[in-house]
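Below is one structure, written out as structure tokens; comments come after it.
Removed from the display is one protein chain of the complex; every other protein chain stays in position.
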Amino acid sequence: MTPTRTLELSGLPRYDISNRDPLFFGQVLLCCIEGSMFCILMAIYFYLRLSVDVWPPPGVQLPHVTAPTIALVPLFLSALGSYWASQGAKKNDRPAMLVGMIGNLILGFIFIGLRYREIATLNFKWSTDAFGTITWTILYLHTLDVIADLMMTVVLTVLIALNRYGPKQRIGVHVDSVVWYFLVAIWIPMYFVLYWGPRWVGTP
Amino acid sequence: MSTLAELPSPQLAAELEAEHQALRRVWNDRGGFWGWFSVTTHQAIGMRYIVTAFIFLLLGGVEALLMRFQLARPENTLLGPDLYNRIFTTHGTTMMFLFAVPVMEGMSVYLVPLMIGTRNVAFPRLNAFGYWMYLAGGLVLYGAAFFNALPNAGWFSYPPLSGPQYSPGKGVDVWAQMITFTEISAMCVAVEIIVTIFRMRAPGMSLNRIPLFCWGSLVQSFMVIFAMPSVMIASTVMLLNDRTIGTHFVNPAEGGDPLLYQHVFWFFGHPEVYIIFIPALGMISSILEADTRRGVLGYPAIVLSQVATAFIGFGLWVHHMFATGLPQIGEAYFTAASMMIAITTGIIIFCWIATLWSGRLRLTTALHFVFGFLFIFVIGGLTGVMLASIPLDLQEHDTYFVVAHFHYVLIGGALFPLFGAFHFWFPKFTGRMINETLGKITFWMLFIGFNVTFFPMHILGLNGMTRRIYTYPVEMGWGPANALATVGACIIALGGILFIANVLNSRKNGKVAGSDPWQAGTLEWAAASPPEPYNFVRLPVVNGRYPLWLPAEERAAVTGMRTDKREILITASVDAEPQFLHVLPSTTIWPFLAALGATIGLVGSILTFSWYYVAVVLAGIGLLGWFWPRRPLEQEG
Partner (left out) sequence: MKRRAIASFFIAAAITLNGCMSTRQSALDATGIEARSILHLWWFFLILLGTIFAIVMILTLGALLRRQPASERQFVEQHHTPPQERERKLSRMVSGAGVITGLILFALIVISVITGKSIAPSGASNALLVTVHGNQWWWYFSYDNDDASKIVVTANELHIPVGRPVLIRGTSLDVIHSFWVPNLMGKRDLIPSRITEEYLTADRPGRFRGQCAEFCGLEHAKMALWIIAEPPDQFQAWMNQQLQPSVAPDDPDKQRGLQVFLNHECIFCHNINGTPAHGQVAPDLTHLASRSTIAAGTLPNTKGNLAGWIADPQRIKPGNYMATVPLESGDMQPLVDYLESLK
């Protein structure tokens, strides 16, 4: 039963470097998955905290607050790099994409470096006790996600630098920036939970 | 730009033939050995999910039969405690993770693009990758049998029993990591179903016109997105790490809490059963519409009820923990929510009964399974209301009453609709009609066998028979009911064998079906049987909820799309206005390679934590090949 009325759509654009692209939707959903994971981890943090009287346990120090607070600076600035690259992707502006992504990478790796320094100076391990476990887990998983996205940005930077790209790869640059915004944004509540929560609420 | 034009018939026929040939060339999966690993069409991948899941159903069924034979007599010695514990754990794990969720996903992957009038899912390579991860997970679990490493702590593996001290060996590690595989697979399908349904619908198919089956897939996919991370945390982050690298999530000696595991697991575990059940609701709606010749009554009510069920389903999990001594006030809230969810599912059932009352019934095998569902699932739902009441739950929890309840809701609520769906969509999948007489006999065997097996278990539970016991003394008086249940299990098995025989025979000898043997209303029946890999020569334009029930003059199709590439149409999320064209990837082996890399690493991580990094590196290489742009690059402008 073949229909005889037709809708002629050959004039439609062949791509749309914007939030309308399916890849963007897919990436938002992946961020929902990661976000759910981090929210559950934060809930676990509070559960473990509320089931003991002394937090952290005696002998264990709270993680120092200086390094991670300083690390926020390259983290937030790196998001600007992502934004710059994303705008460049929409306009097919190759220098803007390169500048944005390289800026994002430099600042992102500075952030990772500071994170590494911070982890090296913790005086507890994941196997010390429940406090160590949950603190390390949150730090570790967020760091892993950040490194994964930096790797993705490296690949995209290489492709743009080699001039081996088309609209699909530009969409990739745009979507990659969204992932980075998510990783920066989700860090904010976790930063407060890990470093400030125990200091403000404190041990009784 | 876009115009509506009338075209004369002979010219139309010639154009369509040319388009059909071109599309076939572009959409055909590569044959051969490597071609099999490179498939990215949704029909092939959907069918792989369904067949693989069915094989796991059979394996789980064999495990069930072994359990039933052991329990048929008091103090039986067929299976010792160790073997019995491994078998019941593997049975539950197989059914929940390797059968129930993947088969529903497979049905969605196969049917959703057809129902919304597009050619593939939004992310074909992710689809392939998800399937390979699922298969790998199943192979990991059953491969463990060869190393005497089948898990033995139950399908939800409560610590401390499942912890390093009381479950030494690799069994529970295998269990925990298998979940990583199946949950990655489920999340892949969920992501692509949501994006496909929102962004790739036929022009004119606004959200209030999508089939209820698609609503079911959509709601279920959102539940997967928000629930599955929880099981990953419970099994991999908490339990596996406590077992292998000395974390203390659930170790009370160092500030952990065994109950934390239960909370995090059941936060996933309860939505999980709705993840299994809600797609089945979609199947029932589809079957009912075709076999009552009318659209289901109360489409908006059913949609809202499904959405409400999904939301409320996230707020019930503590009803699995009523015996743990949590504060009463908190528990009372979960009683209320657990009972209230019966309203949303009840409304859906009432709408269906009203549909049955006012429709013109055609008593196919599929409709038999719908009636079977109504009988069995309503019993299961009502025993669920009983279990929601804390005083009653304190007697019934962890007894055969609960075993009866969840088999009634899972088999009644998911398996019966699924078998109905198999008989209903068989012509679409294979191009042939399935034998209806044998189908009806299958139904009666499954229906009678099921009730004979599981109804006595309600009474056994009330009479004190606890779950997960490998034997029981003769004085308890549980022997006769157990023997009866075993007889029922044999009847189910025979019904299953008959079904397989019917499928295999009908594929070869069944009557040729044509596109629309049921004169149904939704778009999948406009495609060929079985569908061409591109589904429709021209993508449909839709003017109502039941496009095929509209008169021919009101139907329209899209023209102007390329037939030399795998091009599909992106439309607006709510009202499906055409927005732009999009080319999907073709056959590629990289999803398989990425899955292979991830599998190697994850299997290694069962033994040593550092193999996670191997997984990341190998999967990363796979992703690099996956996404590396091939020349010629898509043109700009």
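Labels for the chains are A and B, by order of writing; each one numbers its residues from 1.
Everything that follows uses one rule, which is that contacts are C-beta pairs under 8 Å (C-beta built on N, C-alpha and C of every residue); 3 or more make two chains touch, one makes a residue touch a chain.
Bear in mind the structure is a predicted one, so any value in this text is a computation, not a measurement.
Judged over the whole assembly, touch between the missing chain and the shown ones holds for B. Contact with the omitted chain, checked across B:244, B:466, B:543 or B:573, is made by B:466.
Considering the full assembly, B:347 is the residue among B:191, B:347 or B:513 that touches the omitted chain.
Across the interface with the omitted chain, subunit B contributes residues 80-82, 85, 153-154, 158, 160-161, 165-166, 252-253, 257-259, 292-295, 297-298, 301, 323-325, 328, 331-332, 335-336, 339-340, 342-343, 346-347, 349-351, 353-354, 356-361, 371, 374-375, 378-379, 382, 385-386, 388-399, 462-464, 466-472, 476-477, 521, 546, 549.
Quick note on the criterion: only the chains that are shown with their structure count from here on.
Look at where the CA atoms of subunit A average out and do the same for subunit B: the two points lie 31 Å apart. Subunit A makes touch with subunit B in their complex at residues 1-16, 20-22, 25-26, 29-30, 32-34, 36-37, 40-41, 44, 47-48, 51-52, 57, 92, 126-134, 136-137, 141, 148, 151, 155, 159, 164-169, 172.
Residues 1-7, 9, 12-13, 16, 122-123, 126, 187, 190-192, 194-195, 198-200, 203, 225-226, 228-230, 232-233, 237, 241, 245-249, 251, 254-257, 260, 263-264, 267, 526, 538, 540-541, 548, 552-553, 555-561, 569-570, 578-583, 616, 620, 624, 627, 629, 633-636 of subunit B are the ones that touch subunit A when the two sit in their complex.
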